[in-house]
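Got a structure for you, questions after.
All protein chains but one are shown in place.
Here the chain labels run A and B in written order, and each chain numbers its own residues starting at 1.
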Amino acid sequence: MSFVSFSFALFVAAAVLFYYLIPVRYRYLVLLIFSLLFYYLACGKYIIYILLASLVTYISSMLMEKEKQKVQVLFPAEETAADRNKKKEAKEWLKKRLKRIMIIDLLLVFGTLSVLKYSEFVFANINLFRLLFFGDRKLRGLGDLVLPLGISFYTFQAAGYIIDLYYKRIDAEKNPFKLMLFVTFFPQIIQGPISRFKDLSPTLFAGNRFERENIRKGLYYILFGVAKKLIIADRLSLFVQRSSAFYKDVNGTYLLLTILFYSLQLYADFSGGINITIGTARLFGVEVTENFARPFFSKSVAEYWRRWHITLGTWFRDYIFYPISISKNLMNLGKKVSRVSSFFGKRTSLYTATIVVWALTGLWHGAEWRYVVWGLLNGIIMCVSAELEPLYAWLNRKAGWKDDSFLHKAFSIIRTFLIMSFLRIFDLSFEGIRMALSILKRILLRQGGITMSRLEELGLSQNDLIISLAGIALLFVISMLQRKKSIYERLMGLSLPCRWVICTLSVALILVFGYYGLGYSGADFIYMQF
Amino acid sequence: MKRPIYGLIIKSLCVLITAWLLFTVLDRIFMPKYVEENTDGNVTAEFYRADTPLDAVFFGSSTVYNAIAPDKMWNEFGFSSYTRASASQTIWQSYYLIRDTVHYNRPKLVTLDVSFMKYGEDFYEEASNRKTIDGMKLSFDKLMCARDSMWEEESLYSYAFPILRFHSRWNELRAEDFKYALRRPTVTYDGFIMGFRNDPDIENYEVVEKEDYSFPPKAAEYLVRIMEYCEEEDIPLLLMKTPTYINNWFPEYDRQLEEMAGKYRNVEYVNFDYCADIIGLDRRADYMDGHSHLNICGAEKFSGFFGKYIKDRYGLPDHRQDDTYSSVWNERYTRYCIDGEIGKAALK
Partner (left out) sequence: MDELIDILKGIHPEVDYETEEALIDSRIFDSFDIVTLVGQLTEEYDIEIGPEDLLPENFNSAKSIYELVCRLMEE
């Protein structure tokens, strides 16, 4: 069931109706039932995976809770309060127990993810290795495994919950149905965001009372998301797909256009989807974390990643980057390196962690080497630009540029956008790294002319081009407006008739200029004769 | 406590009304108008403009709307009728159109052309779906008709809200789309479409023998539903075959249809192909489109014959002395004559 479909609209409408008809204390159950139904409709029997993930998470959390109670019996409060060593001992004991449970849990949930998503990749690489060194490639792998919907998202969300429990940042949820709802909540199952238990649970589990504000805000968000997806993203997608598929037959200028449009398409699609997610959740009064903060206005790659797919970035930061970078082992390694060179010593843990995180981020996006390369490039660019910062500062001082001058800002923003667009070549190159390099080479060396008829062959007619550009311009203006105040607040500041007109117009624009329906796939029929 | 609920209801109603208005306006602008060309696209809708009760309504594919002229029959025989045929109207579409027709203007006789009995499940033309169905008023029958006619890529919603299909016409909109958005002029002659072409060459069309002459299940199923429906509603049904000169009809079909019709009290089957000589149809002058349709000359001959047949056979009344009828129908006949003569002059 796609987000932008009548069936989804009806599904949500039914869910909203039931939600507010049921007594407050059972409302979360309505969400759970509809979430499971949604998953079942999308995946059928593969719902078993998400159910198992919820179950494993619940059992682990309850075991951890048990250990937390046990420690209070074994080390009574009076004793630990008086004796600092005793307190430390209790803490160590608990930590060890909790760690064991956490590791088993993570092995199970990430194990499932690895087998389903990465086994093919691993076997292919083992076979490559065998081919290189032994001249055969016999391992057959597990065959084509079905990747359950949203597994990368719900696995990370469930794992985050357990890790938070281990760090005692949250209390365990004792109601298994509520926990299952946290893992399966349908608006965010397709494309995230990866919510934190602390952020999502209060509004998710409370039976929210009917408030017009929630409905209104939800609908506005959905409208905005649908507009982004239908007017911009879907219109550009055919061109991006085709021109990257025919990359050998088009010159570098088309490919340059392709990667720029791909960035915009991806943003419109992904952020539009997130708008729909947030809006849908909002209809139930549930508050889902924002996943984008106008990323194309970032002045550096590092900043970009704090503003694009925010929840994935913070997940990796909190659960991988920090634990690795400040781990005792890496810190000690850093000290050892320091004896040889203090420059490298200071950076050992930082950069090791960065590289690991970005290799994993790459793998998260897909089980292929090109994604790993893409992730690593991101990491390397961040490390390099951190090192170059003094140089930039020196250059700016010498040239008399001010950090906050408009030109300097614009330059940084455009540079970042271009870097990110070029990196995405790896994302686009479905044939692998070689294709990515070939596209890059063509963009750099084979620039040429562009004709409208060729663009149309590639799936972008003149009209589509005009609408896409107009849509992007509008999106840009809206983003600029959002700088100080969200567009929603701005709208609410207008008078009712004004809002009414804007809303009606937006719906009309989506209906007319949306890229959907037969008119865009079948030949236009009106001239057919009988 | 009560006030907020009222406010909510009023606001929701406002939203619904705005949405409805928006869809209506957009539908009206974006739907093809079929006024300056492809006027057959208006046959389904103009049925609702019959200003008097109808004595007979004729269903079938394009052969029918090119062959049966209600205005001409009014003038000669005095009964009121409408040709609710459409391009490639399949048997299942005829079924729903008959139901729709009976619901709005119950006729004393229904006739159905059986040419499309040859086409079943795998017959599909989006454009004819649109021309046939879009003109129907929104009803359960319309949606069912769409559901049974649709191909996988089509969406049922787009039949309820045509803007979902036609929005891609935004760059093809012409003056006529706005001019006729609110009200389209009447472009058919009570469902009859005048053909002003002819095929003077006599070709001998090749006869392609078939291995199996049984009707496709979907067509057969809906023919049975039509016959049962007419029986239930107590409306006589005439299954007929409009004369054409292409040799794609076989006696095996006649035999099966006679057998099927024979099972019902008020259904009969007549193949007018066999009457072509009695009617006086001239292969050189009266046909068009590769002898698959009658042109205006052929249609006038056929309407004269066919009108007399159904009037005598089914005892259709003569309203020519009735003012409520004649005030409407005489005017229509005049329009028909003027436009017909202009066209016929051009044909010669």
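Methods note: contacts are C-beta pairs under 8 Å (C-beta built on N, C-alpha and C of every residue); 3 or more make two chains touch, one makes a residue touch a chain.
It should be emphasised that the depicted structure is a prediction, and the values quoted were computed from it without experimental measurement.
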| field | Which displayed chains the unshown chain touches | value | A
| said: Just to verify: which one of A:Met331, A:Leu444, A:Val477 or A:Val501 makes contact with the chain not shown? | reply: A:Met331
| message | Just to verify: which one of A:Lys68, A:Arg242, A:Lys299 or A:Arg317 makes contact with the chain not shown? | response | A:Arg317
| Selected residue (touches chain absent from view) among A:Arg130, A:Arg169, A:Lys409 or A:Arg454 | A:Arg169
| field | Touching the absent chain when the full complex is considered, from A:Arg212, A:Lys346 or A:Lys441 | value | A:Lys346
| message | Across the whole complex, list the residues on subunit A that are touched by the chain not included here. | response | 84, 88, 167-169, 302, 306, 317-318, 321-323, 325-326, 328, 331, 334-335, 346, 349-350, 353-354, 386
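In this text, only the chains that are shown with their structure count from here on.
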| task | Please report how many Å separate the Cα centroid of subunit A from that of subunit B, as a whole number. | result | 54
| Interfacial residue positions of subunit B with respect to subunit A in the complex | 8, 11, 18-19, 22-23, 26, 30, 32, 38, 40, 62, 87-88, 125-128, 130, 153-155, 157-158, 163-172
| Touching residues on subunit A, where the partner in the complex is subunit B | 6, 212, 463, 500, 504, 507-508, 511-514, 516-522, 524-526, 528-530
